[in-house]
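Every protein chain except one is present and positioned as in the full complex.
On to subunit A.
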Amino acid sequence: MYKASRFSPLASVIRHTVITLPAPVNISTWWNFGSLLGVCLATQIFSGLVLSLHFTAHTDLSFYVVIQSFGDVYYNWWFRALHANGASFFFIGLYLHIARGMYYSSYVFKEVWSVGVVILLLVMASAFLGYVLPWGQMSFWGATVITSLFSALPIIGSDVVIWLWGGFSVDNATLTRFFGIHFLLPFTVAGLAGLHLFFLHDQGSSNPLGVSSDFNKVVFHHYYVLKDLVGVCFFVGPLLGLVYFYPWLLGDPENFIEGNPLVTPHHIQPEWYFLFAYAILRAVPNKLGGVVALAAAVLILFYMPFSPKTSIKGLSFYPWGKVLFFSLIGVFILLTWAGSKPVEEPYVVVSQVLSFLYFFYFLLIGPLTRIQDKLL
C-alpha cells in the first residue's frame, strides 16, 4: 500500500484517510459512531439493493410481494429483517453520534456539522420513504399524514400536496416515486458522508478533553481500525440478535394489514425514531405551527455552530451544562414515549411541556456555560 500510494491517487486517498491519518490518542467509544454509521449505510445499501431485485412498486402488488415472495426467495426474509432493523440501528447510531457532537461541542467544526445535519435530514427522508414501500396500513396512513402536512403551507399548500402525491390522494403514483427517491437518496448520503469526512480531516478529530491534540496523535491504522472493528462487533451483534430472534420487536403490527384507504387505523404513528418529532408536531394545536415546530425540532441543529462559544470546548468541565445535557436526553426519551401515546390527557399537556423544554435547552445551554466562564 505504501509503494502503491506513491503512484496511485486512490491508494493515496485511502492511505491518508484510514491508514496514516493522524488521530488523537485519547478519543473514546463515543468516537466509534462515525465508522458505525458508515457500516450502517453500507449495510442498508447492500440489503436494499438485494431487496429491490424482487420488489414491485405497485399498490396492487407491493404488499403481497413483500409478504409472500420475500418468504419464497432464498434468504430474502433475512435481508428484509436486516434492512428494517438496520434502519433502527442507523438512527440509534445517528442520535448517539449527534449527542456526542453536542456534548463535546464538535459543532465548532461548522462545515462538518452542517453537512452532518444535511445527512440526518436525507436519512430521515429516506427512512420515511422506505417505510411506505411495503404498503401496509401504517405505510399508507403514515404517508398520508406526513405528506398532508405540506397543505399547511400558505397559498401553495394544497397544490404542493397534489404535486407530491402525483394525484388527489396517496396512490400508485406516490408509491412509484417514493421507491425511486428511496433508491436514490442513500447514494447522495454516501457522497455527503465523503464530504463530511473531507471537512473533518482538514482539521482532524476532536477529543474528549476539548483541547488541541496536534502534539499527541497516533496513526489511525492499526489503533483505530481495531477499535472501530470492536465497535462494529458490539453494534452488529444486537442487530443480528434482532434479525434472528425478534425481527418485529421495533415494528408496528398494523403494517401486516394491507393498506386500505377506507379504513383508518386507531393509532397512526411512525417508527420509534420519528416519535420525538411526532410528539412535537402534535403538541402545537395549530396545523402550520405544528409543521413549523416539527421542522424546527431538527433544523435547530443548524443553530449549534452559532451558539456562544465556551472557554473550554465541550461540557466535560461544566457541571450545570452536563446536568442540562442529560436532562435533554431525558426529555428526548420522554418525547419518544409521548409520541407513541394517543392524543388524550395528560399526554397532551406532557407533550407540550416537553416540547418547550426541548427547545429551551438550545436557548439555555449557551448562557449557562458562559456564566460559569465569567465566574471562574
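One rule holds in what follows: a contact is a pair of C-beta atoms (placed from the backbone, for glycine too) under 8 Å apart; a residue touches a chain by one contact, two chains touch by 3 or more; residues count from 1.
Please note the rule applied: contacts and distances are computed from a predicted model.
J.: Look at the options "Anaphase-promoting complex subunit 4 WD40 domain-containing protein", "AP-3 complex subunit beta", "Transmembrane channel-like protein" or "Cytochrome b-c1 complex subunit 8" and return the one that UniProt uses as the protein name of the missing chain.
T.: "Cytochrome b-c1 complex subunit 8"
J.: Which is it among A:191, A:241 or A:319 that touches the chain not included here?
T.: Looking across A:191, A:241 or A:319, the contact with the absent chain belongs to A:319.
J.: I'm checking contacts with the chain that's been left out. Which of A:95, A:302 or A:337 qualifies?
T.: Checking the options A:95, A:302 or A:337, the one contacting the hidden chain is A:337.
J.: Can you say which of A:45, A:329 or A:364 touches the chain missing from this structure?
T.: Checking each option in A:45, A:329 or A:364, the one touching the absent chain turns out to be A:329.
J.: In the whole complex, what residues of subunit A lie against the chain that is missing from view?
T.: Counting only subunit A, the missing chain is touched by 16, 20, 22, 201-204, 212, 214-215, 217, 219, 319, 322-323, 326-327, 329-331, 333-334, 337, 341, 344-347, 350.
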